[in-house]
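See structure below.
Note that this complex is displayed minus one protein chain, with the remaining chains in position.
Going by the order they are written in, the chains are A, B and C; count residues from 1 in each one.
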Amino acid sequence: MSFNTFGRVFRFTTWGESHGPAIGAVVDGCPPGLLLSEADIQPFLDKRKPGTSKFTTQRREPDDIRILSGVFEGRTTGTPISLMIENTDQRSKDYSEVAKAYRPGHADYPYDAKYGFRDYRGGGRSSARETASRVAAGAVARLVIPDVDIFAYVSEIGGDAIDPARFDAAEIGNNPFFCPDPEAAKRWEKLVDEARKDGSSLGAVVECIASGVPAGWGAPLYAKLDSELAAAMMSINAVKGVEIGDGFAAARLRGEQNADPMLPGEDGPHFLANHAGGIAGGISTGQPIRLRVAFKPTSSILIPVETVTREGAASNIVTKGRHDPCVGIRGVPVVEAMMALVLADQKLLDRAQCGER
Amino acid sequence: MSFNTFGRVFRFTTWGESHGPAIGAVVDGCPPGLLLSEADIQPFLDKRKPGTSKFTTQRREPDDIRILSGVFEGRTTGTPISLMIENTDQRSKDYSEVAKAYRPGHADYPYDAKYGFRDYRGGGRSSARETASRVAAGAVARLVIPDVDIFAYVSEIGGDAIDPARFDAAEIGNNPFFCPDPEAAKRWEKLVDEARKDGSSLGAVVECIASGVPAGWGAPLYAKLDSELAAAMMSINAVKGVEIGDGFAAARLRGEQNADPMLPGEDGPHFLANHAGGIAGGISTGQPIRLRVAFKPTSSILIPVETVTREGAASNIVTKGRHDPCVGIRGVPVVEAMMALVLADQKLLDRAQCGER
Amino acid sequence: MSFNTFGRVFRFTTWGESHGPAIGAVVDGCPPGLLLSEADIQPFLDKRKPGTSKFTTQRREPDDIRILSGVFEGRTTGTPISLMIENTDQRSKDYSEVAKAYRPGHADYPYDAKYGFRDYRGGGRSSARETASRVAAGAVARLVIPDVDIFAYVSEIGGDAIDPARFDAAEIGNNPFFCPDPEAAKRWEKLVDEARKDGSSLGAVVECIASGVPAGWGAPLYAKLDSELAAAMMSINAVKGVEIGDGFAAARLRGEQNADPMLPGEDGPHFLANHAGGIAGGISTGQPIRLRVAFKPTSSILIPVETVTREGAASNIVTKGRHDPCVGIRGVPVVEAMMALVLADQKLLDRAQCGER
Partner (left out) sequence: MSFNTFGRVFRFTTWGESHGPAIGAVVDGCPPGLLLSEADIQPFLDKRKPGTSKFTTQRREPDDIRILSGVFEGRTTGTPISLMIENTDQRSKDYSEVAKAYRPGHADYPYDAKYGFRDYRGGGRSSARETASRVAAGAVARLVIPDVDIFAYVSEIGGDAIDPARFDAAEIGNNPFFCPDPEAAKRWEKLVDEARKDGSSLGAVVECIASGVPAGWGAPLYAKLDSELAAAMMSINAVKGVEIGDGFAAARLRGEQNADPMLPGEDGPHFLANHAGGIAGGISTGQPIRLRVAFKPTSSILIPVETVTREGAASNIVTKGRHDPCVGIRGVPVVEAMMALVLADQKLLDRAQCGER
C-alpha cells in the first residue's frame, strides 16, 4: 500500500518522481506563528544537492524550493505548508534499458510485481530524488524544535571507519564526505574515487546526534522514540540497519557495563554514560539522542550483473545513468531531516498528552 | 504521547501493567471467517511463558488466554477480537525500593519526567510482561497469512555467536535458548548461568525468517516493509538495533558484492543471493524476509549501580525481583509475533490497493 | 472494514458483542495524573442502563464497570485505560428466528453480505449494547475537560416536540425520557406506552449542549469540530441525521438572519445569537456548542415485516426479544459521551499544535 505520509500530529506527505515535472511535500500540523521563508529551507537542500563534487551524482539540479501555502506575512499560519521543487535536469533517455530488465537491488522487480506497472525513469518514485522533499520538510521541523541541535556525519565508508579520537565536528563541513575526521576524509577521497572509476559503489554508516531534547519525549511502547526513529531512518532509500545508542554492540555487553549510572545533577540526573543513546523505555532521558544508520552500496553500478527481463528472459544489466558512487554521503542531510521530523512530532505529541514543558 | 495501537488496517491495541489485574490486546480489522479458538493462541504464549527454566525469570504465570469477543461459532466475525490474560503471580512488595530510586537503563526516570507519576510495580506498563499481549495478537495474525512460515532463534548471547555451519532449525525447540546450534546452546548454558549467579545479565541477538511472502508486499517509502518491520522490532522492550538482510554488514560491501543477481525462475526470478533480506525498494521480492534484532542485557541486575532518588539524592540500586538474566531469549516469540503482525497488515494493505494476488 | 477506534490523540477502541461474555473499551492518550476510579464512571452507565423503566428494554444488566489498567494509586498514569463490563443477562434463545431471516432496518443483511457470517445473538456487534462502552469512555473524557459542561435531552419523540418556552434543564432527570419539558414528558408517557403496546416503536430527536468550550478548538477543514462531531454522532446506532446549530433550519434563513453579530465582551466578543451552534469555520467560537441528533424508530418491532431468509426465500419477521420502544431515549447519555470524547480529543489536539490556552 502506498503510504506517503509520515508523522502523527506534525505530519508530512511527499509526492513526485525522479523524472516528473516536480517533487514536493505538504507539511501539516505545523504550529502557527513561526518565521518561515524559502531562505530557511534552501541551505539544507543545498547541502543535499547533487552535482557538488565528483563523489556524488553528476545530475545537476538547482533544487530551488518554493513555498506555495501555509505562510502569510512571513509566518506560518497553522495550515498546510506546500513545498515544491521543480525537476530540471531529467534525462530520461538514459533509462531505456531499465525499462526492459530489472536492476538487482533496486525496487524494479518487486515494484513491478506489486503494481504491474512502473515509472522506470530514474527509479520513479523509488529514486533517492524523493529525499529532497524530506530535507525541505525537515527544515520546517527544525523550526518547531529550536532548542534541539541536530547534526549527522559519515563515520564509515566501505568498511573504513573514522578514528573517534580524531572526531572534530568542525571538520564535517570541510570535505565532500561530511566526515568529522580529516584523515579519514583523505583516505575516502581515494577510496570513493577508485570505486567510481571501477564502476562500483560503496556502502556507508551515518551517525546522527540530537542534543537539547528534554527528558520525556516518546512513549512506553508503540510510539517509542526508538521505534519512531527506526521507522523514519529505515524509510530512507538504501538504508538496511538502524542502531539506537550502542545498538548491536550493547548485545555484547553485560548489564553492569551497559548501565548508564546517574549522579545528582542540576536539571535532573547527571548521567555517567550514554549506552542507551538518550532513550530509555522508549522515552528521552535528556541526554543526546544518538543513532547509527547503515546505507548499502548504491545498487546502480557499471559492473554487469545477471538479471531477468520483464518477459522473464536471462540478461545482464549495467546501470549507466548518473549515480552516486556512495549514496550514504548524501544521506547525511536526509538522516538529519528525519531526526528533526520525528522530534518535532514527538514534541507536539508530548505537549498534547502532558502539556507544556 | 501514549500510542498503544500498531498497524494500519490489521491493527492491535495492547493494555495492562505488570502488576495490574490483567493485560490484554484488542485486534481490529481481522478478516472474517477464520477458525480461531484459544487453542490457536495458547502454544505461542506457552513458548514465551516465564518460569520455564532457570534461564528465565522465576515469576510463574499460567498466561491463560481468554477470547472475549470477535469470535462466533468458532470463527472470526470481522469485529474486534478482545484477548485477555490475567496476572496471577504479582509480588508487588519486591518493588518498594524501585518506588524511591530510578533503575538505570529502565524507563523509570524518563517515565517519571514525562508523566510526573508512575506505576513502579514491576516496571508497570514498561515491563516485558506487555509482550504477552503481542504474542497473543501475533497468533491471530498468523491465521491471516497461512502461507507464510515464520520462525526466530537466538544467534548470539553475550557476544558468543552460533556457527552458521551448524545451523539446524530442528534444534531450536530442543534447548531453553531457542538456539539452532546445539554446541552454542551448551556453551550458553554455562554463560547464562554464570551471569545469573553473578547477578549480572547478558545481551542477545535474535534472527527471524519469514518465508512464503509473495513479491509485492510493502510500499516504496513511508510504509516500506523494512520501515514497518524496524518500527515493530524496535518497539519491543530492550531492543536497540535492527538489521534487514545484511544490515550493517552491507555497508561494508561493494555494489557488485551486495547485488542479488537474478536468473529466470518458475514463479518470478530466481535470486542467486539474498543480501537484501527479501526486500528491495521497500517491497518484498518473494525471497525469505530476513532480519536481526539486538537485545541489550537486562537492566535489572543485582550488581549495584549509581543512581538518584526521586528527590534527586545520590543512591545505589540493586534490582532484586525476579528477572531474566538474558531478556533476549524470551524475545524470540515476541519477534515472531511482531513479524506476523506486520505481514498480516501488509497483506491486507496490498489487497486494498492492488487487489487479490 | 472494521475500525473500532475513534479519536486522534485521545482515542478509544471498543470491543464486544451483545451476547458475548463482556464488552469494553480501551482509552488511549489520556493525560496522566487525573483522579479516576470506577465511581467516576458508574453514574453515567447507570443513566444509560437498561431495564430502569417500562419505556426501555427489559434486559437487566448491572453494567458494573471495572478498570483493568492505566490507573495507579487512584490516578491515571498516561497509559491505556482498559474498561470492562460483563454481560450477565444474555438470553440467546430469543434470537433463533433472527438467525434464519434478516430483520429489516437492522445490520443483519448487509453485515452478512459483507462478512459472510454474523453473530446473530442480539445484533452481535451491531447491538446498542456497545454504547455502554462509549459511555464508560466518555466518563473518562469528561475528566480531561473539567471546565466543559455537557448535557443532552430528548426534544422530540414520534414527532411530538417539547415547547422551548417550557424548557427547564432541572426537569431532565425527573422523568424517564430525559425531557426538559414536564408537559411533554407526560404526553410521551402515553405515546411511548401505546407504541410499546402496539408492538411498534418511535423515533426521537436528542439535543446536546456543551458550554465552557474556549474559542479555538477544531480546525479549518478535515478535522473541523463540526465534522468530528457529525462523525461521532452518526456512529451511534440508529442515528440518521445530525445538525450543528440551526442545521437545516439555517438553510431557510437569509444571510443577515443567520449572522451571529458580535459586540465587545470581556473575554472575547459577546455574541448576540448562536445560529452557528458555537462553531464557525470549523473552530469553536467560545459560545455553547449546540447540536441535534435524529434517532430512527427502533427497528425491532412486533409488527410483522416482509423479509427474506438467508437462503433467499420470502418470509415475515417479528422481532420478539426485549427492546427499547424508543431507542433515542437511552441515546441521551451516549450523545453526551460522544460529545465529551470529541471535545477531549480536540483539546489535546489544540494543545499539540497551539500550546496551552
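What we mean here is this: a contact is a pair of C-beta atoms (placed from the backbone, for glycine too) under 8 Å apart; a residue touches a chain by one contact, two chains touch by 3 or more.
Just so it is clear, the structure is predicted and the values come from calculations on it, not from any experiment.
Trainee: Of the residues C:43, C:173 or C:220, I need the one that contacts the missing chain.
Mentor: Only one listed residue reaches the unshown chain, and that is C:220.
Trainee: From the list A:21, A:43, A:182 or A:312, pick the residue that touches the absent chain.
Mentor: Once the missing chain is taken into account, the touching residue is A:21.
Trainee: Residue-wise, where is chain A in contact with the chain that is not depicted?
Mentor: 1-5, 9, 11, 13-17, 20-24, 26, 28-30, 32-33, 66, 68-70, 72, 75, 77-82, 114-119, 121, 124-125
Trainee: By the contact definition given up top, give the residues of chain C that touch the hidden chain.
Mentor: These residues of chain C touch the chain that is not shown: 1-6, 8, 14, 102, 104-111, 113-116, 125-126, 130, 156, 158-159, 195, 200-205, 214-224, 226-235, 237, 239-248, 250-265, 268-269, 272, 275-277, 279-286, 292, 294-301, 303, 305-308, 312-314, 328, 346, 349-350, 352-354.
Trainee: So which bits of chain B touch the chain we can't see?
Mentor: On the side of chain B, residues 8-9, 29-32, 78-79, 220, 348-349, 351-356 touch the unshown chain.
Keep in mind that, in the parts below, only the chains that are shown with their structure count from here on.
Trainee: Name the chain whose C-alpha centroid is farthest from the C-alpha centroid of chain B.
Mentor: Between chain B and the rest, the longest centre separation is with C.
Trainee: Averaging only over C-alpha atoms, locate the centres of chain B and chain C and give their separation in whole Å.
Mentor: 39
Trainee: Between chain A and chain C, what is the gap in Å from one C-alpha centre to the other?
Mentor: So the centre of chain A lies 45 Å away from the centre of chain C.
Trainee: Check each residue of chain C and list the ones that touch at least two other chains.
Mentor: Where chain C meets two or more other chains at a single residue, that happens at 9, 29-30, 32, 78-79.
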